[in-house]
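Only one protein chain is missing from this complex, and each of the others stays in its spot.
== chain A ==
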Amino acid sequence: MSRLDTGISLSTARTSRTHSYERRNSLVSESANAREAGGSGNHKVTVDVKDDDDDVQIISPRSVAQARMAKRNRRRAAAPSSTHMDLELSLGSSAVPSRKASTRASRNAVIDLTVGNDDEVVPLALGKRKAPQVSPEPSKDVQLTCAICMDTMKEETSTVCGHIFCRPCILGAIKSQKKCPTCRRKLTNTNIHRIYLSSGTRLRSVSFGCLFKVLEPSDATFVS
């Protein structure tokens, strides 16, 4: 979320801010409703709305799940993968044990998030096209080759003995020989499973795509 909002703030700062807060507020009222329905205290909610502070409202055992759902939906729509997001997810799990722990966690979250936001604003404001690297990326150029078809791996599938082939290829090999093409271990169709090696890379590349779009004025509406 933070990346998209800060990105747009370059050109149409005022509007995008409003947009994002509206969105946040609606999220708050949703969770508030949920809490009222549950019959527990909701004093925190009002504090958050006035405070303009990002995400304190999310951290409460009851609303965690809901917030997470909302986040997930939003992520699906815009696919921003940021530290911001990851942090919230991890807080969600740490908030479960006790209310005290969750409050403490939320305080940490506020500090971390502001820092995170500042970090991200800088490169974007400089007009850099490249998004900041959050973590060392797995090499994007890793292209596995299937030993059976000798082509780029499609639907990477591992055998129980740890050898990876295209799914159609290994299925064909098992059908004809009932053993692993690499080590000759006996195999059946239940001894293989699909693996997802590059999902992280793919997700990041999606968020890059969004950033590029945001930076072009003609596409500014894309974010809201």
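Going forward, contacts are C-beta pairs under 8 Å (C-beta built on N, C-alpha and C of every residue); 3 or more make two chains touch, one makes a residue touch a chain; residues count from 1.
Criterion: contacts and distances are computed from a predicted model.
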item	value
Undepicted complex member, UniProt protein name, chosen from "E2 ubiquitin-conjugating enzyme", "DNA repair protein XRCC3 X-ray repair cross-complementing protein 3", "Protein kinase domain-containing protein" or "KIF-binding protein"	"E2 ubiquitin-conjugating enzyme"
Chain not shown, touching residues in chain A	147-151, 169, 172-173, 175-177, 179, 181-182, 184
